[in-house]
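Coming up: subunit A.
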Amino acid sequence: MLLEVSGLETFYGASQALFGVELSVGEGEVVALMGRNGMGKTTTISSILGLVRGRAGTIRLGGKAISGMSAHRIARLGIGLVPEGRRCFPNLTVRENLVAAARKGDWTLERVNALFPRLSERRDQYANTLSGGEQQMLAIGRALMTNPKLLILDEATEGLAPVIRQDIWAAIRKLKSEGQSILVVDKTLSELLPVADRAFVLEKGQTVWSGKPADLTSELQDRYLGV
Partner candidate 1 sequence: MSSALFIEQMLNGLQFGVMLFLMAAGLTLIFGVMGLINLAHGSFYMVGAFACAAVAAATGSFWLGLAASLAAAAAAGAIVELLVVRRLYDRDHLDQVLATFALILIFSEGTRWLFGSFPLYLDIPPVLAGAVDLPGGARYQLYRLAIIAVGVAVAAGLYLLISKTRLGMQIRAGQSDREMIGALGVDIRTLYTIVFALGAALAGLAGALVGALQSVQVGMGEPVLILAFVVIVIGGIGSIKGALVGAILVGLVDTLGRFLLPKAFALAMGASQGATVGAALASMLIYIVMALILAFRPQGLFAANT
Partner candidate 2 sequence: EPVKVGMITTLSGGGAGLGIDARDGFMLALSLSGNKDIEVVTEDDAMKPELAVQIADKMIQSDKVDVLTGIIWSNLAMAVVPNAVAQGKFYLSVNAGPSPLAGAKCDKNYFNVAYQNDNFHEAMGNYAEKHGIKKMFILAPNYPAGTDSLNGFKRFYKGELVGEVYTKLGQTDYAAEIAQIRDSGADSVFFFLPGGMGIAFVKQYAQSGVGIPLMGPGFSFSQDVLGAIGDAALGAKNSASWSKDLDNAANKKFVEEFQKAYNRLPSIYAAQAYDTANLIIAAAGKVSVKDADAFRAALKAAEFESVRGKFKFNTNNHPIQDIYVREVVKEGDVLTNKIVGTSFTDHADAYAKDCALQ
């Protein structure tokens, strides 16, 4: 397994947000992480990256224990994050956002621009003046530019126009076909489930279900996700 999380418990100050999360992503696998609002998806991702510290449990990346490492070292081991809420650098131009943290590999500026032509049009504009959707593309492009082994997308299609969203799902499928491992959080099940190889469902900070998307019956969907 590329990423293995087990027994993860995380606190914000005194209040506990995760109560034992189990999660794994294999090489070349696309894994969906699901759950209602506030169930701990983002917290799980933050814990993996060392942005918040888990208090118990283990996290392994490529077999190596990474809990306790600083965020930049974890990222350098090969995680590319597209964070919730985009978090583009507002005071950098689009191009600067893309190259600032880039690492060598297959993904280059040209390739990202080909994936999102809109970004190359807005190349020299500061990111704080981009539209919401443009910022989302930028965040994805920025993560790809670090050439990660594992790409983590936290609500990466939020706020995107349907055509663009289709482009992004197409991009995800393309990445998948090239063997890229991806962990995805997304609310649109109809688009997410077909791409995912496996899925995990969180409830109140715990993994309550995992398996193949096909096994996530509409009854289960109703129980855990309210649809």
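Picked so that all candidates are chains of the complex that A comes from, given by their letters.
Everything that follows uses one rule, which is that a contact is a pair of C-beta atoms (placed from the backbone, for glycine too) under 8 Å apart; a residue touches a chain by one contact, two chains touch by 3 or more; residues count from 1.
In this text, all values refer to a predicted model and were calculated from it rather than measured experimentally.
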Identity of the candidate that touches subunit A (this complex; choices 1 or 2): 1
Partner candidate 1, residues of subunit A touching it in the complex: 49, 51, 70-73, 75-76, 80-81, 83, 87, 89-92, 96-97, 99-101, 103, 126, 128, 142-143, 146
